[in-house]
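First the structure, in the form of structure tokens, and then the observations on it.
Omission of a single protein chain aside, the complex is shown with its protein chains in their original locations.
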């Protein structure tokens, strides 16, 4: 069974996932951030693979990627970093990157490395469903890797049902039609969308992301899904308060 | 008989005529310049009527006109100035201006004033022959005023013969196809042109102008014509050496 | 046979025109006068001229029905798109024609004056095309306010000579050009508007007449009728208006509106509205209407637009004004700017500042709902962007 799915299955509700950019703020902070997040008790972690042209990310994550790349990060280094904590780290990991990184690194080589790091879940926001169906599903399946699909308020029911079928980890529910970035509150419109999806009785677990930034939005999201992902708000905190600020950030999200 | 023609008839060769801009360098220098020129023994004087857009003049005369206009000169003042020396001045005068000045002042009024100042010769470089024939000849004749025509190396024989017919004062022989302005020497080409005109045995007296600037060019010109006109070189001298420099300038032209 | 609006044998339109030139220029002007009609009417010239207009200049220029502008002013407004021809203004219709005439006359050195720089660019362009030497005289002030066009002329290989006298604008550039022409009679003076001594005004009008020749068949194609009710054009020297009016001059049913630049206001002392402020006089070799003081000194005109900043109009226009064949209106700097901003916003077309004056009279007219109007969009505004942006932000 997929690592993330297993965790979600066990824990059920109120799962907190944190996205961070590997190699940020310093090249070798990757392991430390994961360690701190693990100690702070997050449920799973998305390891961002810094990309030069991260179309689906907002300015905060984009800037952190630029810094990480300037720090010298690359896929080989990230995989080495993840490898080095493979045994010590107990928090399930997901890697999140862009398809061109996979293509250029070599699709199989990429899958081998992911698996070697003990990871079986990837998020590639610019991998469209049709390409997945025609090519990547077979490849990923052969490595036991599951691809996370995103759905939005505008995704059709037909398409959501298909995604539900392909999903072995979780469905990433985009909170609104907006790229990642800290917002403030969750609107009635968003809630209507959450309820609509909930009422579909999907087999897959649901994690809400995009615009989750604090205890209030996290709790609200958790009412409608199995948990939520925080990205930009975490990156901002990391930038301002450093690694030593991680524990209190996570605490703040969990309890008001 | 036309005043200038009478003088040329009497004197024959080596006539020196000087052009100056009225109201230059100072508004009330007009009379002084004429007086000095008379004392220096020039044969006749062209009184320039400063114009805003003196197309047929070079930069020296244009600049002097601009200054004179800035000094406040206008046709009424010039005529008053000329009137005031009508009796004292013994040197024949010619007025030189542009047709638009005549038009705007009133053609008849202009003629009346010219005549009142004791002048019977005008040079209007932008008055073309056809307009003269169709209109101005009759007007000028009725006031006893003669219009000076210019000829150039490119004027046809037919045209020169016609001009000769109309001329009662003198024909203004443009030394080269160039607007007024001090040159240096007289070329073989120019001499060929002078000889060609000389050989035409015109009834009219010939005065050479444009590019006559010193004793050498003046003397050369006098070999082929009844005299020559100096304009820009005089204005430059006036600008540099003032009214007190006039006598020696004229002396320099006459004797090397 | 000469029509009412063609010059007589001495080059007069009514009492306006003629060739008030120093004897030094007589042979030059005579050579052109003796040959221009024959050249223009020759099959050879027409073939070359029309061929270049089509393939090089990009004619016919469209006649565009301006839907939103028409809605706004409750009339049917068509725009004659001279802004789309090569180099960006009607000026090239004339320079293409004159360079061919110069060629036939064996000339190899070209001089020109320019105000907005459009005629300078159009001249430099055809000189490059024909491998001829090109010198352009331009007022020092205009060199500054029309910098992009100065750059274009330089790149095209033309020598740009600043005119530093008088108001340092178009009038003075023209003086310098004529002065140079007198000193260098072998050069061909490629004049930029329907001004100057006869036959220049008539020659330029005939070359710009292509504009109304096209309007006629384009109107017919679009509306079934050759004639609009009204034609509007701005007037600097008058060449774009002459071109737009030409084939309609004899047809008194077509209203012709010429728009002059009123600068800061017709009576402000800072204006170029010649017909309103001028009197009969002589400028640049022709008798016309002219802004002058009581002693016939030419007044320095003012307009925000370098191409309208001229104290005279061509003799044909003086006659159109005098005979009331055309109605003369005017627009201030601010009205022209507003009109330019409006046209840009509603039709996506940035006009030249000169051209904007033609549009600026729309709000002042009593329009009928069925009135068919053609506005001659004489040029594009790329050269005026700096001025526009300055006033846009203001």
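As written, the chain order gives the labels A, B and C, with residue 1 at the start of each chain.
Just so it is clear, a residue touches a chain if its C-beta (ideal position, glycine included) is under 8 Å from a C-beta of that chain, and two chains touch if they have at least 3 such contacts.
Predicted model, so just to flag it, every value in this text is computed and none were measured.
One chain is not depicted; across the entire complex it touches A, C.
Among the residues C:19, C:32, C:63 or C:358, only C:63 touches the chain that is left out of the figure. Among A:42, A:75 or A:119, only A:75 touches the chain left out of the display.
Contact with the chain that does not appear here is found for just one residue of A:39, A:80, A:112 or A:131, A:131. Subunit C meets the missing chain through residues 54-56, 58, 61-65, 68, 81, 83-86, 88, 124-129, 131, 148, 151-152, 154-157, 341, 344-350, 382, 385-386, 388-389, 392.
Although one chain is not drawn, its touching partners on subunit A can still be listed: residues 51-53, 55-56, 58, 62, 66, 69, 74-76, 98-105, 125-131, 134, 149-152, 154-156, 159, 174, 177-179.
Heads up, the rule we're going with is that only the chains that are shown with their structure count from here on.
Among the chain pairings, B-C comes first (most C-beta pairs in contact).
A straight line joining the Cα centres of subunit A and subunit C is 67 Å long. We define each chain's centre as the mean of its Cα atoms; on that basis subunit B and subunit C are separated by 37 Å. Chain geometry summary: the mean Cα position of subunit A and that of subunit B are 96 Å apart.
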